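Encoded as structure tokens, the structure appears first; notes follow it.
Shown here: the complex without one of its protein chains, the others still in place.
After this line comes chain A, so read on.
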């Protein structure tokens, strides 16, 4: 198939942009550790409450200004629903749902992930700025979906 000369130039530029995009995304994901949350641990969605870890949701200090939040999700609440950490805290959320699919987003941060029955999802976020953050469910989970939220208070 013959191609117009101008078209060849256009396609080289266009495909070049795509390759550069892939390069940047790949570099960020694998060299800078910014890849999207991809945890692969299983959990039985029907017995989350009996799970040794998820039977006691809460905020746990794991190191110097490092925290782990063990969180369960169900229609229409996050547990714990109020989280307080100091400024600069690196917080790892370990999350599991007891019922349907939920989504977790904290506006003003890049914390955004799905929590799917059968899987423990893990995502880490460092809160550099003090203030009140809100965590909202961003996947439709039922008639009260719009009420499903939690607060994260980052203290100075």
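The definition used in the following text is that contacts are C-beta pairs under 8 Å (C-beta built on N, C-alpha and C of every residue); 3 or more make two chains touch, one makes a residue touch a chain; residues count from 1.
Everything below uses one rule, namely that contacts and distances are computed from a predicted model.
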Among "NADH-quinone oxidoreductase subunit M", "Probable inorganic carbon transporter subunit DabA", "Transport permease protein" or "Cytochrome c oxidase subunit 1", the UniProt name of the subunit that does not appear here: "Cytochrome c oxidase subunit 1"
Omitted-chain contact residue, chosen from A:66, A:92, A:105 or A:124: A:105
Among A:38, A:55, A:84 or A:126, the residue in touch with the chain that has been omitted: A:38
Residues of chain A in contact with the chain not shown: 1-4, 6-7, 10-11, 14-15, 18, 21-22, 24-26, 28-30, 34-46, 75-76, 99-101, 103, 105-108, 110, 112-122, 132-134, 136-147, 149, 151
